[in-house]
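A single protein chain has been removed from this complex, and every other one stays in its place.
Should a chain be cited, it is by its letter among A, B and C, assigned in written order, with residues numbered from 1 in that chain.
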Amino acid sequence: MTVTESQKAAYIAGQAADARVRVEIEAEGMTLNLGPQHPATHGTLRIIVRLDGEQVVWADPVPGYMHRGYEKLCEVRDYAQVTTLINRIDWLGSFANEVPFILAAEELMGIEAPPRAQYIRTILFELARIANVCLFLGDMGVQLGAITPVFYAFRDREFVLNLIESATGGRFHPNFDRIGGIKDDLPKGWIDECRVALGRVRGFCDQMEDLLVGNVIFQQRTRGIGVIPRDIALEYGVSGANARASGIDWDLRRDQPSPLAWKHADWKVFTHPDGDSFARYWVRLQEVREATRIVEQLMDGLPAGPIRAKVPARIRVPAGEAWVHTENPLGEMGYYVVSDGSPGGPFRCKIRTPSFSNISIVPWLLRGVFVPDVITILASLYFILGDIDR
Amino acid sequence: MSLPVAAHTILGIRGAYWNTALLKAVAVLLVAPTGALLIVYLFMFKMMAHMQSRLGPMEVGPHGTLQAIAEAVKWLQKEDVFPERADRFVFAMAPVVVLVSTFLVYVVIPASPREVAANLDTGILFALAVSSVSVIGVLMAGWASANKYSLIGALRAAGQLIAYELPLVLAVVGVVMQAGSLSLNRIVAAQAHFKLFGFGGLGLFAIPQVVGLFLFLVAAQAELTQTPFDMPVAESELVAGFMTEYTGFRFLLFFIGEFATAFALAGLGATLFLGGWYFPGWGLPFGHLAWTREVLGPLVLLAKILGLLFVIFWVRFSFPRFREDQLQAFAWKFLIPLSLTNILVTGILKVAFHA
Amino acid sequence: MPELPRAVEDALAIPKGFAKGLGVTLKNLFTPAETVQYPREKEAITPRARGVITLKEDNCTVCMLCARQCPDWCIYIEGHKDKEPPRREGGKPRTVAKLDRFDIDFSLCMYCGICVEVCPFDALHWSPEFEYSEPSIADLLHDKLRLGQWEATVPEAPALEAGAEAPKGKKK
Partner (left out) sequence: MVAAEPETPPPTPRHGELVAALGEALGADLVSHAYSATEAWVRVAPAGWLQAGRVAKEHLGLSYLCFISGIDWLQNPGLGGEKAWDPDVEASDPPGDGPGRWKTGVAGGGTRFQVFARLADLTRHVGLTLKVDVGDGPSDPDHPGAAPRVASWVPLFRGADWHEREAWEMYGIEFEGHPGLRHLYLPGEFEGFPLRKDFPLLAREVKPWPGFVNVEGLPGDDDSAEDVEA
């Protein structure tokens, strides 16, 4: 086996110790610094790429520009205060962040919320997914140069955000989930409004199908670009739609016994065998459609009753450890909550965020692609900076 | 008309020449930025906004009509920043080169039988030649900026502009063959006289040269670096390509250059394929009403230009962009063979019909 | 429709895809925009919206619960004790806590609503008003007077969706 010059350069550069003070080796090619302020990195992710012409020799993501130390902050807050914090992890689907944490606390306390609360939780969870993934569907267009889709995404997401706001009071950061239930019931007329908004979301999905998926330029830019094989996806812990696009038939909403109400709805998990950027886009598009179906069915079957279980006024979580994970808009999100039984907050709260693992595959995935494909791949992996950096 | 320079002779040339020359220069210098402003307002602001369920600018002037001017004024106020390691002279000259190449195209586009700055016999050749000069300006900008994004953008632009210059020229060849002239005014006249199977009077080459029109539009889209061919300025990859380091006045020059070129290329397209200033029914010997053509001609041309621009920008707002290699493959493997075929077919038909 | 060969169909799919995309944008060109011209037009804000925290000073007993539960430590309270005339004739004079200072620093506030929730005497409410931005960040510290002025904008709690348990009649 012969070693090419660019492989040698990659090896030498790989040996240079710290990415932050990476010595620029004057071999052939050049080092291009994408970010932390760059239009393609939605947030402040920095990626250092070594180029040979327009081809990437190696890529090194440097996260941390938005690290807020949530795991430390959780340790000095009590359980009610933590929910308002973790809202801000994946800020586009923030209600979905609260749910697994509250479920973990409930599991430690041995409490289960009443069915109506579980239904409303699930409905809001799916609305958060719609709000989040809709933006991806539009943003992918922007990253590929089509400016129009993202405006449709913002337009139709607004209706979903309005719904979340009228139910929870918070557009982006609902802080609505409580141990033992939810804060409030739905206001009158909410369900009818929701049906209208879901119709708009479905219309948006059709528009995206026409504008992007059917466009041969879009297909050429995405098909076969950034292929993640199944076993590599597993090793890197890639989850969510990214894993399903690699043919991994795994969806925690279906595969995990959960008190939430997904089991009461009839829906489908979409997978795609290709594992490329197109597959990731397609899977997410179908997931938004499925999410609208789930919400509609759950609204039809919404049971009457209380929304809060009996919970002591001063919450004291018994000592123990719990791991609860859910299928969040970006992938598998889990909280490993360790309680020492003191009246304050968790002793340790490990937050497993999907984007962290989904982006850790980037150095592997970007090797040998072209600069425009770097953008395609990053866009199709779909990360939220707050979700990587926590 | 008496202009201040109307002295008897300057440099041994008669004053009347200087009068008309100055008038023509002023006209070109006015039309090009006006065309750019018109495009920015009509297409970039309003059409784009409405296609995206927005309203666009609404505050400056009724329905934001003066917004484009406000933007220009804003840019003029900004600091003129040179990057530390920039090649200052080249950096400063680059937008000028781009703008000059744009202005030169306007010189040969006829707005009516007489309203043309220079009625060159080789008008179309001249227009295509000077419009390619802008590549040099783009390369200068990319190189002088001392920025990696600029450099990549400029190299992409150079590759792209050269690749698409060819189909653009070849698309025009069909029209030239059919008209039998390189003069733009004579091409308009040929379209006015053109008859297809005995029917005529539509006054356009768009029907027999439909392939040529398609090729011209695609190539013009690429020349203008509009989506789906906007890799040189691909904002999600290269920030702003060769314009990354430019601010204020110099950025404004690039900006005017971009849209004035769009206006000029649409003007060429309208002249070549849609009959230019000619409106069906204006038979060429027009008798004592001939002066009306001088007034209405520019308006007809403007309408046709706007029609073509609508298509160009409609595509721009709807499509994602190609990748660099796909763009090259598209030009060399599809557009150029197609344009050569078009020339061949045109030639055969021309000989067949005129024999 | 006669079946077209696969290759022809594939070739036709390309212009068809382009045309569909162009159709979407063209259709949107002729549908009215969704934009709301903000300072002149305003959207109706839902009554639950968390815009600004209001203070009903009479209800506050300086119990400090809100300040302790605040995750950001952005509520500052001071008070003093005072004698009030007895409620009934001949009773003992009551000792009540009077509020001296109640500041919320909205530049730190995360709008989580925990203070409103934990208040046992219903002195804090949410109002959907949101137009109180300031050029200086220090001016975002609202004192009890300013917080009290917002009180007039607190809306009625909305009726609940069918199937909900009757509200316990807490909120204002």
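Everything below uses one rule, namely that contacts are C-beta pairs under 8 Å (C-beta built on N, C-alpha and C of every residue); 3 or more make two chains touch, one makes a residue touch a chain.
Because the structure is a prediction, the values reported are computed rather than measured.
The undisplayed chain touches these shown chains across the complete complex, A, C. From the set A:Y236, A:Y281, A:F370 or A:F383, the residue in touch with the chain omitted from the display is A:Y236, counting the whole complex.
For the chain missing from the display, the contacting residue among A:G53, A:G199, A:P306 or A:G320 is A:G320, taking the whole complex into account. Taking the complete complex into account, C:M64 is the one of C:V36, C:M64 or C:I137 that touches the chain left out. Taking the complete complex into account, residues 17-21, 63-64, 67, 69, 71-73, 75-76, 107-108, 231-232, 234-238, 243, 248, 250, 255-257, 318-325, 332, 334, 336, 338, 340-344, 348, 350, 352, 356-357, 360-361, 364, 389 of chain A touch the chain not shown.
Remark: the residues of chain C touching the chain excluded from display are 61-62, 64, 67-68, 70, 73-83, 94-97, 100, 121.
In this section, only the chains that are shown with their structure count from here on.
Chains A-C form the pair joined by the most contacting C-beta pairs.
Ranked by how close its mean Cα position lies to the mean of all protein Cα atoms, the top chain is A. If you average the CA atoms of chain B and of chain C, the two centres end up 52 Å from each other. Taking each chain's centre as the average of its CA atoms, chain A and chain C sit 26 Å apart. Centroids of chain A and chain B (each the mean of its C-alpha atoms) stand 45 Å apart.
In chain B, 51-54, 317-319 are the positions where the chain touches two or more neighbouring chains simultaneously.
Each of the following residues of chain A touches two or more other chains: 148, 152, 155, 211-212, 215. Residues 77, 80-81, 83-85, 87, 116, 148, 152, 155, 158, 162, 165-171, 173, 175, 183-191, 207, 210-212, 214-216, 302-307 of chain A touch chain C in their complex.
Against chain A, in their complex, chain B makes its touches with residues 48, 51-54, 148-149, 152, 227-228, 230-231, 234-239, 317-326.
For chain A in complex with chain B, the touching residues are 30, 32, 38-40, 54, 141-148, 151-152, 155, 211-212, 215, 217-218, 220-221, 370-375, 379.
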